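Apart from one protein chain that is not included, each protein chain of the complex appears where it belongs.
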Amino acid sequence: MTTTAPNALNVECETGNYHTFCPISCVAWLYQKIEDSFFLVIGTKTCGYFLQNAMGVMIFAEPRYAMAELEEGDISAQLNDYEELKRLCLQIKRDRNPSVIVWIGTCTTEIIKMDLEGLAPKLEAEIGIPIVVARANGLDYAFTQGEDTVLAAMAARCPTPTAVTNTEERNPIQRLLNFGKKKEEVQAEASQYHDHPPLVLFGSLPDPVVTQLTLELKKQGIQVSGWLPSKRYTELPVVDEGYYVAGVNPFLSRTATTLMRRRKCNLINAPFPIGPDGTRAWVEALCTTFGIEPQGLAEREAQTWEKLADYLELVRGKSVFFMGDNLLEISLARFLIRCGMRVHEIGIPYMDKRYQAAELNLLSQTCAAMDHPLPTIVEKPDNYNQLQRIKALQPDLVITGMAHANPLEARGMSTKWSVEFTFAQIHGFGNARDILELVTRPLRRNQALAGLGWQQLV
Amino acid sequence: MTTTAPNALNVECETGNYHTFCPISCVAWLYQKIEDSFFLVIGTKTCGYFLQNAMGVMIFAEPRYAMAELEEGDISAQLNDYEELKRLCLQIKRDRNPSVIVWIGTCTTEIIKMDLEGLAPKLEAEIGIPIVVARANGLDYAFTQGEDTVLAAMAARCPTPTAVTNTEERNPIQRLLNFGKKKEEVQAEASQYHDHPPLVLFGSLPDPVVTQLTLELKKQGIQVSGWLPSKRYTELPVVDEGYYVAGVNPFLSRTATTLMRRRKCNLINAPFPIGPDGTRAWVEALCTTFGIEPQGLAEREAQTWEKLADYLELVRGKSVFFMGDNLLEISLARFLIRCGMRVHEIGIPYMDKRYQAAELNLLSQTCAAMDHPLPTIVEKPDNYNQLQRIKALQPDLVITGMAHANPLEARGMSTKWSVEFTFAQIHGFGNARDILELVTRPLRRNQALAGLGWQQLV
Amino acid sequence: MKLAYWMYAGPAHIGTLRIASSFQNVHGIMHAPLGDDYFNVMRSMLERERDFTPVTASIVDRHVLARGSQEKVVDNITRKDSEEHPDLIVLTPTCTSSILQEDLQNFVQRASLSTTADVILADVNHYRVNELQAADRTLDQIVQFYIEKARRQGTLSTTKTPTPSVNIIGLTTLGFHNQHDCRELKHLMADLGIQVNLVLPAGASVHDLARLPQAWFNLVPYREIGGLSAQYLANEFGMPSVTITPMGVIETARCIRAIQSVLNEQGADVNYEPLIEHQTRDVSQAAWFSRSIDCQNLTGKKAVVFGDNTHAAAMTKILTREMGIHVVWAGTYCKYDADWFRTEVTGLCDEVLITDDHTVVGDAIARVEPAAIFGTQMERHVGKRLNIPCGVIAAPIHIQDFPVGYRPFLGYEGTNQLVDLIYNSFTLGMEDHLLEIFGGHDTKEVIHKGLSAATDLTWTTDGLAELNKIPGFVRGKVKRNTEKFAREQGITEITVEVLYAAKEAVGA
Partner (left out) sequence: MKLAYWMYAGPAHIGTLRIASSFQNVHGIMHAPLGDDYFNVMRSMLERERDFTPVTASIVDRHVLARGSQEKVVDNITRKDSEEHPDLIVLTPTCTSSILQEDLQNFVQRASLSTTADVILADVNHYRVNELQAADRTLDQIVQFYIEKARRQGTLSTTKTPTPSVNIIGLTTLGFHNQHDCRELKHLMADLGIQVNLVLPAGASVHDLARLPQAWFNLVPYREIGGLSAQYLANEFGMPSVTITPMGVIETARCIRAIQSVLNEQGADVNYEPLIEHQTRDVSQAAWFSRSIDCQNLTGKKAVVFGDNTHAAAMTKILTREMGIHVVWAGTYCKYDADWFRTEVTGLCDEVLITDDHTVVGDAIARVEPAAIFGTQMERHVGKRLNIPCGVIAAPIHIQDFPVGYRPFLGYEGTNQLVDLIYNSFTLGMEDHLLEIFGGHDTKEVIHKGLSAATDLTWTTDGLAELNKIPGFVRGKVKRNTEKFAREQGITEITVEVLYAAKEAVGA
């Protein structure tokens, strides 16, 4: 089943028998990001055991998430869903008193058709805590798309300007940057910005990366009005018709759609700010949208590439195979091709060609610039088939899920866990090194072990 | 070689080939007790390695003690002792700035005849820090007697009343007990005490035990003017002709002598406050000295014995053998006989019959009261001979140094480290349980292990 | 619904897959949505497996849901049959797909028409049993399947081996220290002159199962897994079982004696007493450690124990009977088998705790303030917070439970490893305490913040000063005991005298 992609990129679709993490994983980073939240995953022991194994040590630190574990009585509908959820949410309110409870629906709630969207408004009104519902289930979504379901649900909850008396108060980044400054200083600083319509960025990034990208845009005179998600639910960014929005991650197509359709925002379609090339393109796209001439951006990109020189030595000419896991694959492949690597195949769980259009375009351009054949994109891959192809192709590096890394290493293949790119700080100019640090680690390691004399260990 | 002891106690003397810790060990507890001190052990690698092994983990905690390690040049007298010690003491002054530096002489300084007493006053004057010299060497002393050498040296440094403007200021215990009280309250409290000549107690005990014994005497209206040593060198107790002094430990005969001869104090000869019987006798002796009728002392002793009932069950009728190590042997044996145990032999490194006269008397009385034959006291024992006797006697418990415990246990003998009594809190009514806790531990343990079915493991 | 932060045992399908993937050349097919296949990650990462985990997820997505799973499941079974040539394919749903109430048995029958491999559906209720029960059940199911198949085919071999032999049942992948226990049990059997007929399921081929009845007896070292199979073999063939966990010197000896009697009843003439004596006295260091001075210092110290039935019961026995340690409470999360646990630890601890709620366990630890904990990774973390050392003795598994160095819990080398675990748990705690006692001497704060908060009692300045002389690790306890004493005595102001009166009163 082959379809035609923009710029003739070849996108194939396989059986979908592939390994990735469950989309409820997003709880792991979102509960940390949104400090006044509580995430309640409504599912089975299977979901719970996944969370505790995937997140390892974190569970011990009294996290702000828990399971609403469905028992036999819940499944067979002998118990009243509303009453059960109420009991649990009241306990959460009593123990933790969060500003919001996020219900994470799972495959099981889908199958037993539990009406979470119907129950939430009633319970929210009764217990007095906002309840956001996200259906982060494995029937419809893969791994990182869990975040998309949560952000899409939160996008609907962002306040409008009329609902907020003092917008400055609600912009924590701005407040932080202004902390300790006198009023006149703040006003003087405001003049550093161009006059442009409000811009809201979406995608959950670690706080330091949020600061870095915000500063990057400040250099161009672009002011970020807010981020979705914010550090606190009570500080969700103001969103209104005509606002501009831009995503920082490739797996946020539902959030983009929600902001466009339900909140009437204008989506800036741009490549994602991953790698110096992607970051430059992303900043440029934003500048272009606001009619701003980018300042020193080419130099900034060039300087960043210079700082990568030692790593580039290591990767140039090496080949890489993406098995597909976190939907960052297109952006990473594009950056690595720009670094001089050869990409055999880009496996990816799901491909929204419209939301990723600018990124796909940049990929095509990059291939052309680097004299690289257009790589095959495989949506919903079949891991068994991929392993046969890997055996035949013998790539220098396989970027893969956690289940396949050790067996591939035992067969002499260098591998890198795709999940590490999900958790590492990879966005913006400053973090480009971190991507190559991860990519080159197996290459450097296997170089260091050359003296061992054993390649294959099966 | 048999001599006649008071009350016909049989004291023998053997070869002196026995194991005990080096007297420099006292550094381990004295540096902690005297918080503004620094102990400098002047000796060889052999001394240093002993300290670091015997004190184990303590060394890691930046202790206030160190070695002045004698090197070949020091031994062969190619280096100037004064200059060398000055260099080290200046460094100590710079790094730690203690209120006093205690020089601990060792066997080596004895053999090379280093004139520490001659050097100290000159250096003290030059660097401006008091230097106290104690010859805690293994040629003349055993284990706990190291403390005796230090306290005797410090006794000479205790100020006289005329040298001190405000005595109340110098009594830290009194100050502590009065802390936060109004002046009139303090005066009202003073009236709780009988009018008696000043009393100074000597012996290094953990702070809580100091408080307990001080309170115990307060109950009888006896006021303790000070303790030697005090918590700080700068707070050494005032001592003058006619003051009364009493020791709390049996190994302090030199300190007693120094206080009597050099400071013209009156020594109260009493048994030591170890066990309810010893504590009562000690308090009584002090009361008698000051012409005070003891209040409720018999009841206090009786109550203490009642609280020991569960432990007494375990020890009654059991036999014990002291190999000899820390000079606490007579006091402990006397208490254990009172508890109903049978004592085969009391090994002891050194026996000062005058200083221990009251304790030896109490031992004789206790034996008579408990219908127990007078045990043999073996001074300077020979460990090999003792082991033959133990093999023949098969005592229920052997109290021994660390070198012999495991081999004896492997031969089915229950043992207890004598050194533990040195470090545990064993003085006064309140701590009698702690002695029996230690004594019964091997008995309880070997009872607990009865199900194992293996007694001998060689 | 249950509000759950953590669970001690995993869901049923994990148990089934542990059994399936322990066998050689058996393939598991999970009928499950995307993301439910993290078993593969656990096995690959925790066991550091060099081979691909022989488990494939047949993905249930919205599309499959809409048109039914049968085609996809059957396709995936036949595909794996031709790709991997397994001897057996085990199909299992997960909690989620099990609610679809599809006729999976029918899928299996459909598929097996065109496969070379045998195909079976794991028969467990995903909402009623946990990982451990499911593993026991699945192993039993596979054993029965192949015994019956062999019987039908006339290939069952029921003749006993000429010399004494054993089946060791219940050793699996992702089991707590199972790999090393397996090696140690093989050593032990070799020392006893007993031939190992089969180890089950770890490393066994399903073809071997027809040989099970040849062994003289079955050894089931763990309470959780293997019992059902041994029972089945006892019923079918009258095979005796030894179900004593050989952990610690006493129980190892008891296990060996039970083996001796089982063998001698079948006509052997073995006397293992000299071996027990030799191992205990000279080879294992555990009996000697129990007697040594290091261990004497542990006498009467307080500990708590929590884990699965096997390890928590064995550890309670060892601590109490072999080390003279006072086990204040012992507990298990195997609620479904609580009676067994109670019987095993009767008389060895003050209290028994049966719960699978980790917060109850944490509270019980905090209440008792033991000198050491022996529990799971969860209790280790509770201990970290309370500053109480913890030795890990049971699953849930963690990467640290898969050491590369040899660390059995069973048999005589196991007794040595346990000595280290116990000794280090107590002494490492002690070392921290010593550092606190000796380390902070010069810089100790005068008054510990918050010490007198929220109480009806007043501490006088001298009382408080004295309290602060007490080392931090027991200060809390002394404070509570003193306040309890003061309340009982109707004292409202705690002076230094009250502090010491309280100390004498509680005799500590």
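Each chain carries a letter (A, B and C) given by its place in the written order, and its residues are counted from 1.
We adopt the following convention: contacts are C-beta pairs under 8 Å (C-beta built on N, C-alpha and C of every residue); 3 or more make two chains touch, one makes a residue touch a chain.
As the structure is a prediction and not an experimental result, all values here were calculated from the model.
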(request) Mind giving the shown chains that are in contact with the missing chain? (result) A, B, C
(message) One chain isn't shown here. Among B:70, B:154 or B:399, which residue touches it?
(response) B:70
(message) For the chain left out of this view, which of A:83, A:207 or A:313 touches it?
(response) A:207
(message) Given that one chain is not shown, which residue among B:12, B:35 or B:84 touches it?
(response) B:84
(request) Tell me which residue among B:292, B:402 or B:424 touches the hidden chain in the full complex. (result) B:402
(request) In the full complex, which bits of chain A touch the chain not displayed? Write them out. (result) 32, 35, 56-58, 60-64, 176-177, 179-180, 207-208, 211-212, 215, 304, 307, 402, 405-406, 409-410, 415, 417, 429-430, 433, 441-442, 444-446, 448-449, 451-452, 454, 457
(request) State which residues belonging to chain C touch the missing partner chain. (result) 45, 48, 50, 285-286, 288-289, 292-294, 384, 399-400, 403-407, 413, 416-417, 419-420, 423-424, 427, 435
(message) I need the residue numbers on chain B that touch the omitted chain, in ascending order.
(response) 15-25, 42-50, 52-54, 57, 59-60, 63, 66-72, 74-75, 79, 84-85, 87-88, 91-92, 106-108, 111-112, 137-143, 349, 384, 387, 401-407, 410, 457-458
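Keep this in mind: only the chains that are shown with their structure count from here on.
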(message) Taking the mean of the CA coordinates per chain, how far is chain B from chain C in Å?
(response) 49
(request) State, to the nearest whole Å, the distance from the C-alpha centre of chain A to the C-alpha centre of chain B. (result) 69
(request) Identify all positions of chain C at which a residue touches two or more other chains, and write them in rising order. (result) none
